[in-house]
Every structure is written in C-alpha cells, then in structure tokens.
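Have a look at this one.
Omission of a single protein chain aside, the complex is shown with its protein chains in their original locations.
By written order: A and B. Residues from 1 in each chain.
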Amino acid sequence: MATEETAHAAAEAAHQAGMPQLNFATWPNQIFWLVVAMVVIWFVLAKIALPRIGGVLAERKGAIAKDLAAAEELKSKAKAAEGAYTAALDQARAEAAKIIAATKAEIQKELDAATAEADAKISAKAAEGESRIAEIRAGAEAAVAEVAKDTAGALVSALGGSADEAAIASAVSARVKG
Amino acid sequence: MAEEGGLQIHPMDQFQIHSLFGGDIGMFTPTNQTLWLGITVLAISALMLAASAGRSMIPGRVQSIGELFYGFIHDMVEEVAGHDGAKFFPYVMALFTFILFSNLLGLLPMSFSPTSHIAATATLAIMVFLTVTLVGIWRKGLGFLAMFWVSSAPLVLRPVLAAIEVISYFVRPLSHSIRLGGNIMAGHAMIKVFAGFAGVMGVASVLPIAAIAAIYGLELLVAVVQAYVFTILTCVYLRDAVGEAHH
Partner (left out) sequence: MEDVAQFALMGKYIGAGLATIGLGGAGIGVGNIAANFLAGALRNPSAAPAQTANFFVGVAFAEALGIFSFLIALLLLFAA
C-alpha cells in the first residue's frame, strides 16, 4: 500500500517535471479551445475570405480573357485598316500617275505648238533678211560699175585722151564681169 | 530528475500549460495555449481579411500574399485530392493556415506553440481521419473497404496485405499528429538545450549561440515544411475518400 502510494506520488512528480504534453489533465481544455479556434478560422476563411479571393481571381481571369479577346479584335481591325490604307494609297498613286501623264501630254502639245510658231517666225525673218541681202548686193554691184566708169573716164581724160563714153562703159562692164 | 548537477536544463518547461488567471485548469479555463491560439486566429483573420478586403483587380502587397496562399492550397487540393476534393478546400486551407501560423508564431521568443502539443495535433489528425472515413463511407458505401483489398496482388497475399493496409490506415492519425507535434517539440527543446549550454559556458557560449541561430533557421524551414506535409497528407487521405481509385 505504502509503496504504491510512493510510486504514485513519484509518478505525479514525474508528471510535473516530465512532458507537459502527456499531462492528460489539460487535454480536454486544449481540445476544446483548439476546436473553437479551428471553427473560427474555418468560418472566417470559408464564409468571408476565400469566396472573396476566389471571386477576385475569377474576375481577373475573366477580365484578362476579355482583354485578350478585345486585343485580338483590335488587331484584326488594325489589319483591316492597314489593308484599306494600302489600297487607298495604291489608288492615289495610280491617279497621280494618270494626272502626271495627262499634264505631261498637254505641256508637250503646247510646247510643240510654240516650237512650230517660233520656227515659222524664224524662217520668215530669215527669208526677209536674205532678200534684203540680195537687194543690197545688187545695189552694191551697180555702184561699183558706176564708180569704175567714172574712174575710168577720169583716168582716160587725165591721160589726155578723150574717151568715148559708150566704149568706156562696155570696157568697164566687161572688166567688172570678168 | 537530474537537478543535482550545476547544469540545469529544463527543455520541457516551455511546453507547460498554465492558467492565465490562476486556478486549476478546467475545460474552459483560458490558458497560455488559449492565448496563442487566439493570437493565431487573429493573425490569420487579419491577413486573410485584409487580403480580401480590397478586391482590386491589380493586387496590392497583402492581397498578393492572400492570393498566393489561395492559389497554392487550391492547386494542391485539385492536384492531389482530385476535382471532387475541391469542396474540402476551405477545410484544408484552414488546416494549413492554422498549422503554419501556429508553427511560425511559436518560433517567436517567449511564445507558445499550440502545435507542439500532441493533444492539439492529435485533434487535428483525428478530425482529418474522421472526415476521410465518414466521407468515404458516405460516398462509396462498402466500396470504401475495397481500398484495403489490393486487387492487383496475388490472391494468397491479399489477406496479409489487407491486414497491413487496415493497420496502416488506423496508424495514420497517430503518425500524422506525432510527426507535426514531434517535429515542433523537438526543435523547441533542442533550442532550449543549447540555450542551457550557453548559460554556463562563459565566453565559449558563442558556440551554442551560433548553434541556436543555425537551428532557428532550420526550425523556420521545418515549420513551413511540416505545415505543407500535414496539408498534403490530408489531401492524399482525402483522395482515398473522394477519388476514383486507390493509388
């Protein structure tokens, strides 16, 4: 009996000094408060925090998918716009080429007309100049004959001869001609 | 005990549970463990509520942390327990955050870690065990017992394997709880032992103090890894209850 009691007391003492984990007197208390804590955490998480976070994540996923779709759409729109732009550019280029060609032809026509007119004027002027030159030349030849006749008459008379005017004239004209 | 020598180390004293306001510990007495349970609950609630209060499209710092936790556990539940396990996600999340926060808060000096007590971890493990068993029987009926009958083994071996499977099934809550409680308790006790050395070694106590710093780093790792292991084992067990086949 006594030994049993001392053993019991020793066990009690060992309990106090030993592992608090194995002090079963505190277990109901620990389990009770742990369950309370777990229920509170579960309530906070399951009823408040997690649905919110899940909602935000789902919303973000949706927003990203939507944005991606919108970006895809914008991309295709941009591509279409680029096509239209290229087509318009090509058309404008063709039109410009046409206008340039037409303008060039017109200018060429005007130029041709002006050239022709100028040519005509130039040839008319040249003809006039030529006729005047011929006239002057004829005038000059007559003057040469006159001077030669006069000079010959004067020379003959100065040499003491009397010159027959008709003979002088024929001699001079023969000389001038020949 | 060994109190006659000069070296007096009581590595287990830190786990002592005492009433906050004096008196005996009854069922509902607030103790130091109750205090730290409350701090854990408050910390988790503060983090998760702050993380989910903004609900902004572009997350801030706190919201990112909350979403990190959410994504981590959600992926784990989906991947390990299967798609049907997804409805246990809040439960698994509560387990993970509780164990993680309790482990980490327990590493603060002068604090108390509820997860270092077998009573607490055993409660958690038995909660998981009961959930798995009840959900398994509810969903599969007697088919749940097929898990113990390894149909891929030769017929002669099947009864032996069944006995082993049944034993290992019922040992699960034990290993589940002692792994967590034992790891946390051993780490804290080891730090305390080195702290006791540091108290009597004079100048040479830089050595145990350096050892404490190193062990502290290791314990941070252990705190996170044990929370992860407890959670992933919960998911593995849940797969038995809700999944299609025994792995």
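As a working rule, a residue touches a chain if its C-beta (ideal position, glycine included) is under 8 Å from a C-beta of that chain, and two chains touch if they have at least 3 such contacts.
Quantities reported herein were computed from a predicted structural model and do not represent experimental measurements.
Considering the whole complex, the hidden chain is in touch with A, B. Residue B:186 is the one among B:9, B:186 or B:209 that touches the chain missing from this view. For the chain missing from the display, the contacting residue among A:22, A:46 or A:169 is A:22, taking the whole complex into account. When you scan B:86, B:178, B:193 or B:209 for touch with the missing chain, the hit is B:178. On the side of chain B, the interface with the absent chain consists of residues 12, 76, 79-80, 175, 178-179, 182-183, 186, 225, 228-229, 232-233, 236, using the contact rule stated above. Seen from chain A, the chain kept out of the figure touches residues 3, 10, 14, 18-19, 22.
Basically, only the chains that are shown with their structure count from here on.
By the touch rule above, chain A contacts chain B in their complex via residues 14, 17-23, 25-38, 40-42, 44-46, 48-50, 52-57, 59-60, 63.
Interface residues of chain B, counted against chain A in their complex, comprise 1, 10, 12-13, 15-17, 25-31, 33-34, 37-38, 40-41, 44-45, 48-49, 51-53, 55-57, 59, 63, 66-67, 70-71, 89-91, 93-95, 97-98, 114, 116-120, 123-124, 127, 181, 185.
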